[in-house]
Each structure stands twice: as C-alpha cells, then as structure tokens.
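Just one protein chain is left out here, and the rest sit where they should.
Think of it as A, B and C in the order they're written, each chain with its own count starting at 1.
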C-alpha cells in the first residue's frame, strides 16, 4: 500500500440477509460495483458497515470473503473500533491474516474518555496492531472529538492518517494545515460534501458513504478536484448535495444516511437492505421513495 | 425474586489482575464485603463493572463465578448492554444458565438512535430474553435519554423496572409519578445522592457505585429514608455528598467515579485496582489521595 | 430586609396591555393576590417578568408602581440583568430610589463569557450597585452556569445569596453545602419542584413561577418543608408536579412556562395575558386548555 492513502475509499456497507447472515451474492456484486466504479480502496466495518452491531464471527467472515473478492485490486481497510481492546486486536489480527492493508480505529465508544485517556489507549493499541492504523474521528457516535494534539501523538506512534467525519470543516482544514509537512500522512474527509475543498487545500481523499451506490460520481469529483476543474466540480458536487435532499433525507433519524445507502443499493439490484439491530431497513414507503430518488439520479446521468 | 426489586443494589466493579484476567480472590472478598454490608442485590457488568470493555469470555467467567459465590443470598442482575444484539442475548442466556435473576439493558451505544428505533429494539430484545429485563437509562454513555413513553412501552413488553443514571432529577421524579399505579415496577435511582428523595417520593432503591466500598453507608441511608428519619438522612447523605469531594474527585476525567471506586476497594484491601482499557487505574499520586480519603471516612465511622 | 432572605418569592410576571403598556389594574390585583397568598417577597423583572424584553422606561414604570403598591409589606427584589453594564446600573439606581430592597443579576447574556470574565464583571458591578445584589444562575437563558467558585467570589464581593434556576439538583445541593457555614447567604431554588429538598437540606427558599397564580400552594409547601411534614409535603408537591403536566405543558416551546403562567393569571381574572415580543400569548385553543387546567386545580382545592 502506497502512502499517503489517496482517493475515494467507500465505507462499504455489509450486505445482510433477512436472518442476519452475510448476503454473499450481494457482497460479490457490491465489490465489483465499487471496483468498476473506480474507487481507490475499500473500507470495511466502519459506521456504514455497521461494524459495532455485528458479532465477531460475522465481522471475520466479511473480512475473509471481501479480501478474497477484492483480491488485491485496491487496498482494503478494516474498522476495528470496539469497546473491548482485545476485541479490536482480534479483528486486526484476522484482517492481517486475510490480507487486508490497514485498520481504522475510532475511540472506544462506551465510556466518555479524555484526550489523555485516548492517547494512553493508542499507546497500547498502535504498537500492538499487526497492520498500519488509520485514525477515525467520529464524535457523533463515539462522543469524542480527537484533538489535533491527539492526532499528532497518534502519528508519532505510527498512525498513517486520519479520516474525519466530524462535519467540522474548521477542524478538517486545521488537520490539513497541521500535517502539511508530513506528506505521507493521509487526511481523508469523512463528509462527502467537503471532498473538493479537502483536495484543493491539500488533503488526500474521502471516505464517502454515497460511493457505495454512486462510486463513479465521487471518483469523478475527486479527479475534477485534483485538476481544479471548476465547472466540473460545481456540476458534480451539486449532484452530491442533491443526495442530502433525497437519498439521505428519508425520515428524521440520524440513521437515515446508513439506511438510505443500503436502500439505494437494494433499489439498484445490488444487494439486500436488511440491517443489524438497532437499525432496521426502511418500510415500503421509505423504500419506494429511495427507488424514485435513484431514478432521478439516473435522469441526470449519475448512475 | 420478589417484585418490585428494592433496596441497595451495588453496580459491582469487576476485579481484574494486571494481565487483564479476573482477580478471583478479590472477587470473593468483594462479594462477601457487599453481602455482609447488607445490600439487597448485586448488579454485575454495568458501567462500574466495565461490562462493555470486557471480552465475552471474561464477562461469562465473571457471571459464573459471581453467581456461585453469591449463591442465592441476594438477587443477581447482569448487564447485557451491547452494540451487538446477538451479543446481548448471548450474555443473557449465560446469565440464565448460571442462575442470575434478571438482566439490565441500556440502549446499544454506537449509533445515535431515536426513541422509535429503541422501541423497535426492545420489541425484539425483551421477548427473546430468557430473564426479566430491567431498563437502564445512562445517556452520558449511550447518548440516549429514554423517554417516559419508551419506558412505558418497555413495561408493556415485560420490563420489570428502570435504573436511572441520567442525573436528571425531574426525569426521576416523573418516572416515579408515571408508574405510581404499577407498584411492582421498580424505579431505581442510579445517582447515589438522590437515594433519599427517591425513596421518600415512592421509588424503590438505588444502584449506587459507592456501595461497592461503603455498602453499609448506603444501606443505612436507605433504611433512614424508609422511615423518614430526617436526622439520620441528613447525617448519612452528608457523608455521601462528601464522596463527591473526595473519592469521586481525583483528576478531571469523567471516569474518575469508576476509577475512584476501584481504587478505594484497593485501599481497603479488598481487590486489585486494575482496569480494562480505555480506562487505567490511578497513578501513585491518585492512589495515595484515595487512600487518605478512605482514612477520612474511617474517622467519621463510615467504614 | 433580614438576611438570609427566606421563603417564597414569586418571580412576578409583568402584566401588559394589548399595546404593550403596563396593565396597571392587573398589576394591583396581582400584587394583592401574591401578598394575600402569604409570599415572603416579590421579585420583579426576572425571566417570568420578561425583564430583558421591556424598554427601560417600562421597566422603571413597573418598579415604581410595584414598589408603591407593595409598600414595604414584603421585600422587593428587582432583576437588573442586562447586556449593557450601564443599563443594569440604571435600573439598580431606579430600584433604590423607589424603595426596592435588593437587585438580582444573572450574567450578561449576549457574549458567551468565561467564569473569569464573569468575576471581572461582578468586581465592577457589585461595588457599584446601590442595593444588595443577589446572584441568579439561569444557564438556559444566559448560556453560563455560574461555578461554585464564582458564587463564592460574588459572596466575597458582597452578594447576599443566589437563586439557582439551572435545574441541576447536584449543583443546588453543592451550593447548600458550600455555604453552610454562611447562614446569612441565601440559597434559593429557582426550580419549584425542588422546594422541599432545598429546605430540608438547609436552603432558604424558592423563587417559584407558579406562585404567581397559586401563591398559597407554594407557601404551604414551604411551611410543610420547614416542619418536615412528610404527608403534607407529598400531597402538596404532587400538586406542584401536576403543574408540569398541565399549565406548563401547553405547546412545545420552552417559553410555555412563562406563557402558561400569564395565561393562568388571565384565566383567574387577575390580569391580561399579553406578552412582549419575542413571546406571544397563547391562541384561543391554548387559553382554553389553561382555563380547564385551572379548573382542575380548583377541584383539588389549590385555588
């Protein structure tokens, strides 16, 4: 894996069947959909991947099967975020065994912890990880906003980059600024709308949930951002913005992003839309809305 | 187990050795310390028990050993809160097999979910649980404040009570008011300072972290509250209030309550003070402070 | 004025006419209603008094007329909270001239300020005030939760007490504990439901919005709390709790407490229910609800 990690790295959803097992056929189609869409890496078991909701057995099965299907065509990152330190390492070791390239870790998310406690945690985790570690800032789920100082400390310990899903653009820009003399350290936007800004100001890529269903849209926007093609940037990010008013806007729950993502893939015939509790797939009304929204995007040549 | 569950039910810490295994000798002493202190039940694997930080194997070992040691002398409640639905049921089934009396569940704590999603979760969980379910409101860790409506729905589904650790007294009083016509439904204070008010206004007990080290203090305060003995209430709750300025006040981290609890037990010679990551025991300075604080409480006849 | 200030001190609403002038006849009736209800003081121009929404001219007119009507029968406190330091002093001086007994000050509420900045503000304000100053903790409106240290500093500068409307019972208890060796420093609950606890644990009184319409209910609860009459306390505080489900529960806006208070007074024929922008009185549906709720309280002998 070349550093810094760059480009569009979808946080892949985990296709599930009605009885909570892996939707193996859906997984095959999804992996091909992503790779043929031009993505630069695949991130398993993140928030969109419902990692924390899955048993270790299912997580491991997914890692094994996805690594085999991806087969080295793009780097594979695996989320190991867990409230159990041993659980995180267990998944990291399995990832290594199955050929993944890196692991991604957000703060353990039950106890509210301080930056100092997080650093102590990383001092234990990063050296023990068999794979390079990417940091993951996700305060809406973990209750902790990684400070720039904590990220610097993580880098000293060996971390290879950070994915920021805080939605706080000032923080994202500050990260880019703080690490501008470390070109091998990846700054990855976790909020898809901020992809162009991230690239223009010196960041490296984006982990965009929407790249699950529209990978090419995000790859094209990434490329337009690299060349600062203003006309293309505006046209493409308007399509991204449209996601927030359509596929990401069914119902009022915070989970609508993840639910909408899985539902769009279902509408496109790629995989099932079952989810692991505490999330549930949309009801028929929601699924119909998503289906219609996907059609709207077809009309503007996104699909 | 008689309903409503009543009295002082310590959220037992999980004694650990340096290498992260169960401190079996400490566990024996701790169980005897609690029961000889007069507690009315024991709650395993809650927040103070560091449940979410432990592997399933360790959680199960603790349940088995604690149930054997307690041996029916008081009811045993087991925390099954988990981000994996299957993981929660797995612990619930093991608890049933080992002779526990009830399980305790807070919202799954990774995804921010709505009240509606929580109800859907309970509709799946409560009927599937082999043991009676007590609800656990713990918004500082789970990001979700269970609405009174959600608790009512949980009761309809079979829940036997709620432990409220929100610190929101208005909510606690509203719970007592909402269920005053359901005398078998337990309203349990999770904030130890509010024990007298809870009992006086019609609640049933308290899950008090401090009862790990000073069980008799809380049992006495419970009894004084039952008889509305104002002099005793004021004297005893002043000692409880003193905890907040001493044993619970070492360092600035939110985790100081759990750390201080384990450290006080260590100072009293009951068990080790090792913790599971992401928490770490106090350094020597912190441990000395706790030791001195414990001495202060001896001087006012608490220990 | 005897210190510590004690008892029930309603935060009097400001009766207004349709065109935004003072409802002078309503004011007369309201003052007599309060005093005949047995209140121990009257607090003008607080949050319920809509102080910050009123012009200086109107505030001064209210102070002059209310002081004249009250005529020394109970102490008069006047809210001088303002974003303009000179504005606060202007109202304080007018209050002194008209015979008020003390002024009440919450943090200036536009800029988010630190505890240090608040202390600097008080170092300027308290010595310059012509009347004794009572502190007012009202974070939901001022964005600032006065720390115990800041209140201690205010006391050193001459403050005579604090009214706490944070709703944070742990803070309220901590205040009582922090000042228990200063018996002349008043700890006044601003959340009416916590009146009994405040008195039992050593506080001095309550500024209760509901005492605008049901002054005797709160005076009775205060007296029952003084004598620790458990039966009476439970009966009376259940009636107070009922307020939260009735008169304080019309609509979803935070302003429903103030609106409901004015509307209840209107329903009881005491004064008009017009409000100063940005608040507006209830529409007919809301007014009818309030009217019916007031009737319910008549049936349980509150009015």
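Convention: contacts are C-beta pairs under 8 Å (C-beta built on N, C-alpha and C of every residue); 3 or more make two chains touch, one makes a residue touch a chain.
This structure is a prediction, so every number in the text was calculated from the model and none was measured.
Colleague: Among the chains present in the display, which ones are touched by the chain that isn't there?
Modeller: The omitted chain makes contact with A, C across the full complex.
Colleague: Among A:193, A:232 or A:254, exactly one should touch the missing chain; which is it?
Modeller: Within the whole complex, the residue contacting the unshown chain is A:193.
Colleague: Check the options C:11, C:75, C:107 or C:260 and report the residue that touches the missing chain.
Modeller: C:107
Colleague: Per the definition of touch given earlier, which of C:182, C:253 or C:292 contacts the omitted chain?
Modeller: C:253
Colleague: Tell me where the left-out chain touches chain C, residue by residue.
Modeller: Within chain C, the residues that touch the unshown chain are 20, 47, 52-55, 83-87, 107-114, 116-118, 120-121, 124-125, 140-141, 143, 252-255, 258, 276-280.
Colleague: Give me the chain A residues in contact with the hidden chain, please.
Modeller: Touching the missing chain: residues 167, 169-170, 173-174, 177, 191, 193-194, 197, 200-201, 228, 230, 234, 237-238, 241, 244.
Simple rule for what comes next: only the chains that are shown with their structure count from here on.
Colleague: Same residues or different residues where chain A meets chain B? The copies count as same if more than half of the interface numbers are shared.
Modeller: Over half shared, hence same.
Colleague: Return the chain label for which the distance between chain Cα mean and whole-protein Cα mean is smallest.
Modeller: Per-chain C-alpha centroids compared to the overall one single out B.
Colleague: Taking each chain's centre as the mean position of its Cα atoms, how many Å separate chain A from chain C?
Modeller: One centre to the other, that is 51 Å.
Colleague: Just give me the whole-number Å value for how far the CA centre of chain A lies from that of chain B.
Modeller: So the centroids are 36 Å from each other.
Colleague: Residues of chain C touching 2+ other chains?
Modeller: none
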